[in-house]
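Reading through the C-alpha cells given below for one structure.
All protein chains of the complex are present and in place, except for one that has been dropped.
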Amino acid sequence: MSLLEFARGPAIHAALIIMAAGIALRLIGVLVLTRGADLSRPRDAFGNFKGYRTVFSRAWPSGEFTTTTRYQTVVAYLFHIATLLVVLGIVPHIEFITSLTGLSWPALPNFLGVALGTLALASLLALIGRRLAKPAVYNSTLGDYVTWVIVALPLLTGLMAFAHVGPRYETMLALHILSSALLFAYMPFSKLMHAFWFIFSRAQSGLAYAHKGVRI
Amino acid sequence: MPNEPTLGGLLRSQGVSRRAFLKFCSTTASLMALPAGIAPAMAEALSSARRPSVIWLSFQECTGCTEALTRSSAPSIESLMFNFISLDYHHTLQAASGDAAEHAREQAQHDNAGKYLVLVDGSIPLDEHCSTVAGISNLAMLKEACAHAAAVINIGTCSAYGGIPMAKPNPTRAVAVGDIIKDKPIVNVPGCPPMPLAITGVIAQYLTLGRLPELDHLGRPVAFFGENIHDRCYRRPFYDRGEFAETFDDEGARKGWCLYKLGCKAPIAYNACAHIKWNNGVSFPIQSGHGCIGCSEPRFWDMGGIYDSVAKGNFGDGAKLGAAAMAGAAVGAGAAVLARRKKTRVAEEMHGSE
Partner (left out) sequence: MSIANATTTAPAAATAAATPIFPSFEQVYQGLAGQIGMLRQMAPKPTKTDEKRLQGAIDTLIEETNADEAVWLESCIHCGQCTNACHYFQATGEAKYAPMRKMDLYRRVYQLEISPMRWWHRLIMKPVKLQDFADASELIYDSCSECGRCTMVCPMGIDTASLVHHMRSAMVAAELVPPELAALRMEQKQMGTVFGSSPEALKKLVETIREQAGVEIPLDKDQAEVMVLSSAVDLVANGNGLLATAKIMNHLGIDWTLRSDGFESANFGLLSGDMSLWKQQADPIIAAAQKVGAKTLVIAECGHAYPALRWNPMVSGGELPFEMMYMSEFLGKQAKAGKLHLTPFEGKVTFHDPCKTGRRGGAFDEPRAVLAEMDADLVEMPANKEYNWCCGGGAGIFLLEDATRLRDESFKIKMREVNESGAESVVVSCASCRLNFESGRQKNHWDKKVHSLVELVADHLIDDPASLPSSNRQAAGEAQGARP
C-alpha cells in the first residue's frame, strides 16, 4: 500500500469516523447535562429571546473594543474566511465532499485557491507571531501550539500539493490528506470544537444578560 | 529467421534508411536521457550487435502488451527492433508448439546461460494451479527461466506490479515478478499496455551500453516514467484555470477541457503518454477525451473507480461515519446521564450532611 493509498483509504476514513463520533460525543455529552434554572423574573417578559442576537452580534467586537482587538479580529477573520473558502472552494475539496455527501457547487479557479491558501497560512503565521510576542495576553498552553501546528500542516501541504511544488505530487497529496486526517481526528478533542461551541456559548450569555435587560 | 544477422543488415533489408535509423537512435538516446553524442555510437553498436537471446514468458496476462508491440498500425522501427532480437521463446508468437516449444526455451537457457534476457508479461499466481503452460506452473517456469538470466524486464503492469489479476479480491493470489525473483536485475516497464518505445528503449540501451537504465523507486526507467502526465498534459492550462469537463458530452468535453473531475489519474500517473503519445505520436487517452486511468501505477485497478477523481476518498461510502456519529452521541448521552446522576448524588450527600 502506497502512502497515498493509505491516506486516501484507511487514514482519512478512520479520521472521519473519529471526528464524527468525537463531535457527537462531546456535543451531546455536554448539552445533555442538567439545565440550570433562573427563577428570577425577567426584566422584560418576552425579552429573553433577544439574547439570541448575541450569536450574531458577537461576530464583530463592539465599538468599545474595536481598537484593542483590531489585530486579532482582522487577522482571525482573514484566517477563517480564507480557510473556509479554500476548504469549500477548490475542486479537489469539492470532489471529496461530493463523494461523501453527493453535494457539489462551482469551484474557484486555481490561482484563487493558491492565493487564499497563502493568505490563510500567512494569517496563521501572523496569529502565532502575536501569540509568541505577547505571552501575558495569550497565556498559551501546549495545546495552543499543538493545535496551531495541526491546523497549519494541512494548509502548508495542501498549498504545496495544489501548486505542484516540493516532492512528487502523489507524496504531497498523501501528506496533505494525512495531515488533514490528523486535523479531523484531533478536532473533537481540542479547542477547535469552538466551531460548534461558539453558538451555544454566545446564546447562553446573550440569554442570561437579556434576562436582566442587558444587551451584550 | 536468418541466422546471426546484424540489426543494420536487417533494417536495410526491410527498406529502412540509415537516416531513419539514426533518427531512431537519437530519439531513443534523448528519451533515455543519454548524452546526445551517443546516438551515432549507439547506431553503430546496434548495427553490428549480434542477436541477443530473449525468452518471453507470458503468465496471467491478456496479450495486450504483445499486441501493443506487434500490431502497430504501420511497421515501426520498434517492431523491427523486436524482430531483431532472437526471440527464442514466446508461446504466442512462436511457430513451435508443445514439447518443441518448451525444448526451445530450455535450449536457449542452456546455450546462453548468464547472457539471455527474460521478458515477462503477466502476473504469477501463487495458487499455482491457476495458470500453467505445458503443465508447468507459472511460478516454476519463472524461477527456472530466471535462474541463469542476465536480467529480467517486466513488460506491462501485471508482471511489474501484479496488475489486474492481482486486483481485489485477487482470486489466484497473483504477485509481481519482483515478489519472487530477488537476485536478478529487474526493470519494470509498466503500462496496460506499456509504450512500445519504452520497451525497445530499454532493450536498445542494454544492447548498446551493456547496462540497464536508471530506475525510479518503483523500478521503472526514469527516462520514460520520470514525469507526471498531468505536468506534461496539454490540457493542464484548463486545470489551472478551473475549466473542467463535467460529463463526457458537455461543452467542456467538446472544448477539450481538463478531465480531472471525470476521474483522470494523470496527477498521480507517471508515464510518457503525454509527450511521446501512441500510434506514432498520433494521440493518447486524454487527447482522445478520456481521462488517464493511471495504468502504469501499482494497484491502479484498486485505487478507486476510474471515473472517480483522485481527490476522492477511497473508502466506499460514508455509512460508517453516520454510524460513528450515532455511537458517539450514544456514548455522550450516557456520559451526560451518569454525570447528572453523580450531580444528584453529590447534592444529596452535601445537603444531607448540613
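Labels for the chains are A and B, by order of writing; each one numbers its residues from 1.
Please note the rule applied: contacts are C-beta pairs under 8 Å (C-beta built on N, C-alpha and C of every residue); 3 or more make two chains touch, one makes a residue touch a chain.
All of these numbers come straight from a predicted model, not from anything done at the bench.
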Option touching the unshown chain, where A:Ser2, A:Thr98 or A:Ser201 are the choices: A:Ser201
Absent-chain interface as seen on subunit B, which is shown: 331-332, 335-336, 339, 342-343, 346-347, 349-350, 354
Interface residues of subunit A (partner: the chain not displayed): 25-26, 28-41, 43, 54, 58, 61-62, 64-65, 68-69, 72, 76, 131, 134-141, 144, 189, 191, 193-194, 197-198, 200-206, 208-209, 211-216
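Note that only the chains that are shown with their structure count from here on.
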Mean-CA-position distance for subunit B and subunit A (Å): 42
Footprint of subunit A on subunit B - complex, ascending: 228, 230-231, 239-242, 244, 260-261, 267-268, 298-299, 302-304, 308-315, 318, 320-322, 324-329, 331-333, 335-337, 339-340, 343
Subunit B-facing residues of subunit A, complex: 1-2, 4-5, 8-10, 12-13, 16-18, 20-34, 91-93, 95-96, 98-101, 107-111, 164, 168-170, 173
